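Missing here: one protein chain of the complex. Every other protein chain is in place.
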Amino acid sequence: MDHSAYLTGLRLIATGAGVTVAISLCAIAIGFAIALPVCAANMSGSRIARLLGHFYVSFFRGVPLLVLLLLIYYLLPFVGLELPSFAAAALGLGVCTAAYQAENLRGGFLIIPAGQREAALAFSYSRYQSWRHILLPQAIRAAMPMMVNEMIAILKASSLVSVVGVADMTRVAQNIVARDVQPLLWYPAIAFIYLAINLTLAHFSHRSVGRLRRGRPEFRL
Amino acid sequence: MIDFSIFTDAWPSLLSGFLLTVEIWLAGCALAMAIGAPLGFLLAAGRRPTKALVRAYVEFFRGTPLLVQLFVLYYAGPSIGITLDALPAGIIGLGLYGGAYCTEIVCAGLEAIPPGQIGAARAFGYSRSQTLRHIVVPQMLVLVLPPLVNIAIFVLKDTAILSIITVPELTFQVTGLTLDTFAFVEPYLALSVGYWVLVELTASLGRRAEIRAARYLETSA
Partner (left out) sequence: MTTPTSAAPDREPLVVVRNLSKWYGAHQVLHNVSMEVNRSEVLCIIGPSGSGKSTLLRCVNFLEDFAEGEVRVGGRLLGYREDLKGRRVPDSRENVARVRRGISMVFQQFNLWPHLSVLENVAQPLVVVQRKPRAEAEAKARQVLDRVGLAAKLDAYPNQLSGGQQQRVGIARALAIDPELILFDEPTSALDPELVGEVLQVIKRLADDGLTMVVVTHEMGFAAQVADRVIFIDHGAIVEQGPPQTLFRNPGSERLAQFLETWVERNQIFTDAPSVADGGKVL
């Protein structure tokens, strides 16, 4: 095998890595958008809302991601939604990570001292205003380290999207190996790429914890 | 319409898949603990080079996707003389993966025990192994049980990934069923619910065990 084949392989792997990162980011964003209402339901006064919220968290944390991806991939056309496999897979990852993110957020809310809510009340903040300006920013900040862990988990989990035909890094490596039969080269190679991305994220997570301790966030009025 | 009649003919293969899933799960958990307990001790109390080695193991296996680890073991293994069937490869892969998490948990549990406890044991003439057995482990168990139950649940869900390297466990059998019948939604829906129920059962068993183990922490008898 000559050098150009390796170079082509590397280029393909790089493209795959891009897909892996892109689908993970999409999944995290979709997950966060779902996690907010799920968390709100879990903390609401309505019993029905809490029941639904608990069901969501329990179910999507209880089903193996691989099975969930397959289910959603086939369920979408069944209910009349034709999505490209990238979108279907991002959605599958998203509804799964939403369950975990909702719990992380809830944890973030629960550690906010009662005095914070009280101060907002005493200064006549409405329910929405105190949620938007006082509670949510603190909850997100408190949940940040857990959220980074969740990003790492999703990045790893995204390797499963290959089963529904998304050409992520794992899938690309499989394709290359199918042609050049050098599993000992390509599989460890992508393992180290995953590792590098995750260690970078973890490093960022430690830094964000430090920032949290100093109480130094960006502002919104 | 959703139609579940396709399961009637398939139940023998589904049953065998289910039993295999449970076997893999138990074997995977046992292996993970067998790895995690000693390595956890080494990570908490070992010498520096040992610690570094264990740390590298933990970081690598937690930082890369299980699927990629399985590919390396199962497909790249033979190139360096490790030829394994899919089933043992899957169990070993699962055990190594879960073991990394168990190592971290056991280490954290050990570090959480106040030094005064060990000092008190020494003051009463306990030997090292007596201290470990009668003082450290019972207290640590309470701390590590909840995260270990969590890992057991993750291992259960991750058994599904073994279907990708052709281990004929439950997800593999159901996928086979979908390919035979061209019905996708019903089998994967039923499979999802099945895993969910199994996970919830495990979680509730775990909670019961946690309550038993933590009895000494209750302030009133």
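Every chain is named by a letter (A and B) in the order it is written, and numbering of its residues begins at 1.
Note that a residue touches a chain if its C-beta (ideal position, glycine included) is under 8 Å from a C-beta of that chain, and two chains touch if they have at least 3 such contacts.
Just so we're clear, the structure is a prediction, and the values are computed from it rather than from any experiment.
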| item | value |
| --- | --- |
| Omitted chain's touching partners, listed by label | A |
| Among A:48, A:79 or A:122, residue touching the chain not depicted | A:122 |
| Chain not shown, touching residues in chain A | 113, 115-116, 118-119, 121-127, 129, 133-134, 137-138, 141, 213-217, 219, 221 |
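Just so we're on the same page, only the chains that are shown with their structure count from here on.
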| item | value |
| --- | --- |
| Distance between the centres, which are taken as Cα means, of chain B and chain A, whole angstrom | 22 |
| Residues of chain A defined as touching chain B within the complex | 58-59, 61-68, 70-71, 74-75, 78, 152, 156-160, 162-163, 170, 173-174, 177, 183-184, 187-188, 190-192, 194-195, 198-199, 202 |
| Residues of chain B defined as touching chain A within the complex | 59-60, 63-69, 71-72, 75-76, 79-80, 157-161, 163-164, 171, 175, 178, 184-185, 188-189, 191-192, 195-200 |
